[in-house]
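Everything on this sheet refers to the single structure shown next.
Here the complex is missing one protein chain, while the rest keep their positions.
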Amino acid sequence: MFSADLFANAVVSGLLLGGFYAAVAIGLAIVFGQLDIVNIAHPAFVIVGSYTAYIFNTTFGFDPVLVGVAAMPLFFAVGVAIYRIYYAAFERTGQESLSGLAFFFGLMFIIEVTLILVYGVDYRLVSAGYSGNTLSFGYVDLPLRMLVPFLVSLTLTAAIWLYLSRTFMGRAIQAVAQDRGALQLMGADPVRIKQWAFGLGIATAAVAGALLIIIGPVEPSVGRQYIGRVFAIVVLGGMGSIQGMLIAALLLGVTENMVSTFYGPSWAPAVAFGVLLLTLALRPSGLFGR
Amino acid sequence: MSALLQVSGLAKRFGGFTALEGISLQVAPGERLGLIGPNGSGKTTLINCVSGALFNDEGRVEFEGRDITRLPPFKRARLGIARSFQIPKPFRSMSVLDNLRVPLEYAARSRTEQRNASDEAMRILETMGLAARAQHDSAGLTQVDMRKLELARAMAAHPRLLISDEAMAGLSGNEVDEVLAILFKLNQAGITIIMIEHIMQAVMRFSQRVVCLDAGRIICEGTPDQTVANADVQRAYLGA
Partner (left out) sequence: MRGWGFWAASAAVLAAGVGFTELADNPYYFNATYVVLQALIMAVAWNILGGFTGYVNFGSAAFFAVGAYTTIFLHKAFALPLAATILAAALVCGLIGLGVGYLTLRLKGVYFAIATLAMGIVLETLVNNWSFVGGAKGTYMLTPDQHLWFDSYSEMLFMVMLVLALGAIAVSRKLSSSRIGRGLAAIRDDEVAAECSGVPTLRLKLVSTTVMGAMMGVAGAPYPYFVTYVDPISAFNLFIAVNSIAMPMIGGTSHWAGPVIGALLVGSMQEIITVTISSELNVLLVGIMLVLFITLAPQGIVGLVRKHWKKRKA
């Protein structure tokens, strides 16, 4: 039952999967990790990204990744609008812990049901030139439908990391997470910075969604399986640290793949949640926290 | 004379930052102690360690001869340690009266025989001059009434030790006198008081003894006059 090539393939495809998870989690790492906004609707936006890629791919034949990148500004604008509502209705009045959470829950639900009403519960998929190809190195297989999302995700992660650490706005976003007061002294408006960061977080969902539908077919409720995954990754990665997030994503991908290879795929969804519950119980500051 | 509160060798660190180090302090029953020091000197951290909101990393905290170092805040409240908060934290959904019922029904439950919490709450509101506001929403109080509610709620816990954390911040001269008079009255009723205050004139008038913190250490301890004259205190405050 146990064999070296099975094991090697499980590790490699786990790494590919985990790399892709980073793209889904990075938006939440910014929004939840840095801004402390518990956007449980994030995976729902990722699904919207998938359907956007699906529509443009099936109608015009555009490459899904390109569609994802091109849709980023639109997603950004939607994110800004949502943050404005969130700020005005909940954050300003100190209601974020109860009503704010319920707000995102409602939003998630509306997105999911709307997609079901419009597109039904059938699985949708995209076609790209590389979808069916596989690179092989010895007995390790690298299917392109996994490798492309992996590479795009790493690029996205690197770009966000550079943005946060090298640009003025990026540093301001990190500063807002540390100390609101200090930022105000610098003359920067924390609400504007948070709105920008929230928009950025949602914008990454456009790309993540495109990657998701390259990997496999998507239907509206798939997003829910990602809620536990993304929160597990962000918490395990130490809240808001991009490097920590990436390592946590890779770890989760490998663990999930091991479990589904050796125990059966029906157990895989529980892995993320098990990891999350264990992290919260034993090490809430994450793997790399103090 | 045995101390009501005894802090010995207390240290508190946040990550690499040492907020308090080597703090030893005694407070006698019935005493009025002033705790002063520049911003960030560790005053609030110290009273958080005493009231239990934070656990200290080193040292002991004893109350009435009993080691309370590891006790959670609600148990310390039940033993008789009450505090007010620098930024008022009323129970916003409750009336002013109901705000006092919470500590009466919890912290003071075992130590007094309150048949009727509402009557007792009303009596405390009267001594605080808040009786007319009893049925008002606590969220809508004025600044000075909010400060008084903080003290009233602390009093409803029937404390032996009351820690007043900047109860006068942001008040006018008259209002400061008003709150000060209340604190004197409580002290005469036998309650030991630790006052943290930035308004020097108030803290010097109130305290029998003053402890000055700077950068997480006690730099001076003595009567108000001695403290004012102390060179270290002057340096800490003026940054010279």
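Letters A and B mark the chains in the order given here, with residues in each chain numbered from 1 onward.
Operating definition for what follows: a residue touches a chain if its C-beta (ideal position, glycine included) is under 8 Å from a C-beta of that chain, and two chains touch if they have at least 3 such contacts.
Note that the coordinates shown come from a computational prediction; the quantities given were computed from them, not determined experimentally.
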item: Where the missing chain makes contact, among the chains that are shown; value: A, B
item: Touching residue (missing chain; options A:Val80, A:Ile227 or A:Ala249); value: A:Ile227
item: Touch criterion as defined above, residue of B:Cys49, B:Ile68, B:Ala82 or B:Met195 at the omitted chain; value: B:Ala82
item: Which residue of B:Met94, B:Ala134, B:Ala169 or B:Met204 touches the chain not shown here; value: B:Met94
item: For chain B, residues in touch with the removed chain; value: 51-53, 72-74, 77-78, 82-83, 85, 89-94, 98, 101-103, 105-109, 153, 156-157
item: Sites on chain A contacted by the missing partner chain, in the whole complex; value: 38, 40, 85, 89, 95, 97-99, 101-103, 105-107, 109-110, 112-114, 116-117, 221, 224-225, 227-228, 231-232, 235, 266-267, 269-270, 272-274, 276-277, 280-281, 284
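Simple rule for what comes next: only the chains that are shown with their structure count from here on.
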item: Averaged-CA centre spacing for the pair chain B and chain A, given as whole angstrom; value: 46
